[in-house]
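Missing here is one protein chain; the remaining ones are kept as they sit in the complex.
On to subunit A.
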Amino acid sequence: MSNDHSAAHEGSSHGNATSYIIGFVLAVILTAAAFMVVMGHSLSPSATLMAITVLAAIQVVVHLIFFLHMSTTAEQAWNNKVFLFTLGFVAIFFVGTMFIMDNTAAHMMSR
């Protein structure tokens, strides 16, 4: 395991110039695409929202891999567990809030 460790240490665990530049180029492309989709007005509003959601999701993953150096190596296992827990928590929290507040607004006719 210690041999794998030193290899991973030089490569993926904190990145090199190539990985940072790949991440940066991908981030620029995804950001520019999101801006162009909105400025172009060629898609319907709901399709535009869907498109920028997908672009943002991909960009978050790109940043996590190339800038925060998340990976599936053994030394990252605890980081990943905490990350997935947080993701699940925020998802339940966010969707639950939307559900409850929309229902409240509908029943109280405040919208």
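What to note about this one:
By our rule, a contact is a pair of C-beta atoms (placed from the backbone, for glycine too) under 8 Å apart; a residue touches a chain by one contact, two chains touch by 3 or more; residues count from 1.
Going forward, contacts and distances are computed from a predicted model.
Per the UniProt record, the chain missing from the shown structure is "Cytochrome bo(3) ubiquinol oxidase subunit 3", taken from the list "Cytochrome bo(3) ubiquinol oxidase subunit 3", "Permease", "Protocatechuate 3,4-dioxygenase beta subunit" or "VWFA domain-containing protein".
Although one chain is not displayed, its contacts with subunit A can still be listed: residues 2, 5-6, 9, 13-17, 20-21, 23-24, 27-28, 31, 34-35, 38-39, 45, 48-49, 52-53, 55-56, 59-60, 63-64, 67-68, 75-76, 78-79, 82-83, 85-86, 89-90, 93-94, 97-98, 101, 111.
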